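One chain of protein is taken out of this complex; the other chains stay put.
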Amino acid sequence: MRGRYLHITLLSIFVVAVQVITQITDTTYYLTQLTMAAYYSLVILGLTLLMGYAGQISLGHAGFFAIGGYTSAVLTTYNLIPYKEKAIVKVMASMGMLQMREDLYGGQILNLHPWIAFLLAIAITVAVAYVIGIPVLKLKGHYLAMATLGFGIIIYRIVLGTPLFGEADGISDVPAFGLLPGIEVSGDMSMRIQNYYIAWVIVIVAVLLLLNLIDSRVGRALRAIHGAEDAADAMGVNTAEYKLKTFILSAVFAATAGVFLTHFNGGIGPSEASVMKSVRYVAIVAAGGMASIWGALTMAAVLNFLSLRGYFGSYDDAVFGAILIVIMLFAPEGILRLPVMKNIQRLLRFKPSEGSDGAS
Amino acid sequence: MPCKGLVPEVERYMTESINEKRRFGMRVFRVLILALFIFSIVVTPALAKDTIKIGAILAVTGPASFLGAPEAKTLQMLAEEINSQGGINGKKIELIIKDSGASPEKAISFAKQLIEEEKVFAIIGPSTSGETLKIKNICEKSKTICISCAAAELIVNPVAKYVFKTPQKDSFAARKIYMQMQKMGIKRIGVVVGNTGFGKAGKAQLEKLAPEYGIEIVISEVYDKKATDLTALVTKLKAKNVEAVVNWSIVPAQAIIAKNMKQIGLNVPLFQSHGFGNIKYVKAAGAAAEGIIFPAGRLLVADMLPDNHPQKPVLIKYKRDYESRYHEEASTFGGHAYDAFMILVNAIKKAGFDKEKVRDAIENMKGFVGTGGIFNFSPQDHNGLDIDSFEMLTVKNGKFVLLENK
Partner (left out) sequence: MSVELFFQYIVAGITYGIIYAIVAIGFNIIYNTTGIINFAQGEFVMLGSMIAISLTPYMPLLLAIILAVIITMLIGALIEILFIRWLDSPSVLRMIIITIGLSILIREVALAIWGENVRALPYFTGNEVSSISFGGVHISPQVLWVIGVCTVMVLILQAFFKFTMVGRQMRACAANREAARLCGINAKNMVTLSFMLSAGIGAVAGCVVSPITYSQYNMGTGLAIKGFTVAILGGLGNSMAAVVAGLLLGTIESFSIWIMPTAYKDAISISILLLILFLRPGGLFGSKEEMTLKEF
């Protein structure tokens, strides 16, 4: 069995174990926040690829999350009933692209099927990431940071200033996303366990994809870019193309998370596009150790879970600020690689240490 | 231990090679086990106590903290007061305040947490319209009473069985303003609002109702909630020769716009919304606040009300309690939380500890005297306030006073 499949198996067992424990202890309500944390982890996985492996910072990833979430939210809540008789609507209906539903107050709503909305959201994300990525990725260091930050702010402004996107209120009453008959992304209490598995299966697939990617030719090229971009360029690596593709892929991760979480929450607000959210994603990638899929995943799941449950109270932002500083000052390689962590792990060992972990 | 069977696998794998990456993988594995262990300790169900749990989702920090902070303080004060008097019908109140920072996604998470996990009796809040609209369906589906402290009319229209709100309707505020304008003979106005949920809702009402009162909105603008200087914006208003300006927001820019208008010599009446009901903004605007006209609940002018006004005792008591405890002036926002909490407490006192009965009691509550006005709920009206809950106020010598019509 190859290494990464072993890890994936372990992760899967862990995911199942958590669900079983909550079932036994009658605490299934934890799954709500674990599901939400899973979707945020997806954003962070994408960002880890971009920051840790390709070495390109992005302070605008909340923007891509918002593009995904808002596109899907708008398309699935826009009521087409007034246009029912229009030819185009009829054609779409006959192709099964629309769905009819009833809201809680008995109103009839005819809207685009979430699958179509999802695909459109991804298409738009790819297009935006492509157009933005070409010029942005030519920049380095502070300029890159500022350009991506600027992109994030523009998305935030558009979302906040446009009536179609609900301005400050955001969009509410987003319907459930029926993935397959009987399987749907919805925040309904009865769907909790199902949604927990949907979210984590997506995360596991994403991890699998990333691990394969990192071990492939692409991954080696990315690391070369990270190490010394000019040298990689000289060696014939098409750095621009690799960087762009990574950027697009990580944007798609963020947008997918946006779409699913919006359907799970039943709505989205401008806070999802805010600069603070982007900073948070960067903080978690940093805390996970930049170039560590597993570190990022652990940190993303744990920190988001705690934050969403309100454990940080009014100090939510302060906690993330402190994490950024402490990690970058004392453990730029991430928490999991700190000597203290090694000692903790040693305590948990199943066999005596071979004691040469110093390399990290 | 379910993972034990895997250990030989792991060991075999470990011995194959000892490169850095694999050891790291091993570490990940151990961390996962550790996490699982901690998780199973953490998730022990809480013990039931003989209290009544009331949840609150408020924007105590973040961009709407000027709403959430006084609301949270008010609730804490009230809960302590009631508990010191022996609680409601013998049960002490356990107040759980969650700080959402005005983020809808957190409000959603907290609402589910409060409902499913804490099994709260009711939820007070959220502070902002955006958050309330997100959790409206959650409360409705789980049959949990939610009394919002946010303004937007969408919260109670369409009426959701379990969702109520205490702030006065925006449309009443808009009507009050327009009625005053008619008295003053104003026809051409400019509307400026902040880009918050409050501003958005106000703009919609102002634009909808203007024709009814024969008023023409010649310019309508949205500015950023963090705007620090609006000189350019008021210059634009001046160019349109407006006869009055309506500013609808809850942010500090309310004071800035007043100053900037005076500074560039735009000397037309400035109307504000009920969001101006916070003396801090008057202080911030200083001399520029003089003469601002705005509708508001009577809390701000409690001392000036005639003694026989039914609201006077309630208002004076709330104001005194709040101000002596927190050493800051009470605002109408804290009052919204006061109303929400007291409506709930009174309904429980009347109907006992059955959620359905309490809901019915709120829906049928008549003549409840709160800080925002006198509430008369009905199955069609989950706000319960009428247009008389507003009084037109103005600023005179740095203080709120009732507007006297000549």
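Going by the order they are written in, the chains are A and B; count residues from 1 in each one.
The definition used in the following text is that a contact is a pair of C-beta atoms (placed from the backbone, for glycine too) under 8 Å apart; a residue touches a chain by one contact, two chains touch by 3 or more.
Owing to the predicted nature of the structure, the values given are computational and were not obtained by experimental measurement.
K.L.:
Would you list the chains present here that the left-out chain is in contact with?
P.N.:
It touches the following shown chains in the full complex: A, B.
K.L.:
With respect to the chain omitted from the figure, which of B:K119, B:K143 or B:K226 is a touching residue?
P.N.:
Per the contact definition at the top, the residue touching the missing chain is B:K226.
K.L.:
Quick one: say which of B:G90, B:G185, B:G265 or B:P306 touches the chain that got left out.
P.N.:
B:G265
K.L.:
For the chain left out of this view, which of A:L119, A:I183 or A:I325 touches it?
P.N.:
Considering the complete complex, A:I325 is the one touching the chain left out.
K.L.:
Residue by residue, what part of subunit B touches the chain that was omitted?
P.N.:
Against the left-out chain, subunit B lists 61, 65-66, 69, 195, 221-224, 226, 228-229, 231-233, 235-236, 238-239, 252, 255-256, 258-259, 262-265, 280-281, 284-289.
K.L.:
Footprint of the hidden chain on subunit A, which residues?
P.N.:
Residues of subunit A in touch with the missing chain: 51, 55, 57, 135-136, 138-139, 141-143, 145-147, 149-151, 153-154, 157-158, 160-161, 275-276, 279, 282-283, 286, 315, 317-318, 320-325, 328-329, 332.
Note that in this section only the chains that are shown with their structure count from here on.
K.L.:
Touching subunit B in the complex: which residues of subunit A?
P.N.:
On the subunit A side, the touching residues are 1, 3, 6-7, 10-11, 13-14, 17-18, 21-22, 25-27, 29-30, 32-33, 36, 104-105, 107, 160-161, 166-170, 172-173, 187-189, 261, 265-272, 292, 294-295, 298, 302, 308-310, 313-314, 316-317, 336-337, 341-342, 344-345, 348-351, 354, 356-357, 359-360.
K.L.:
Taking the complex as given, what residues does subunit B use to touch subunit A?
P.N.:
2-3, 6-7, 9-11, 13, 18, 20-25, 27-36, 39-40, 43-45, 60-61, 98-99, 101-106, 108-110, 112-113, 116-117, 128-131, 133-134, 136-138, 140-142, 152, 154, 158-160, 195-201, 222, 225
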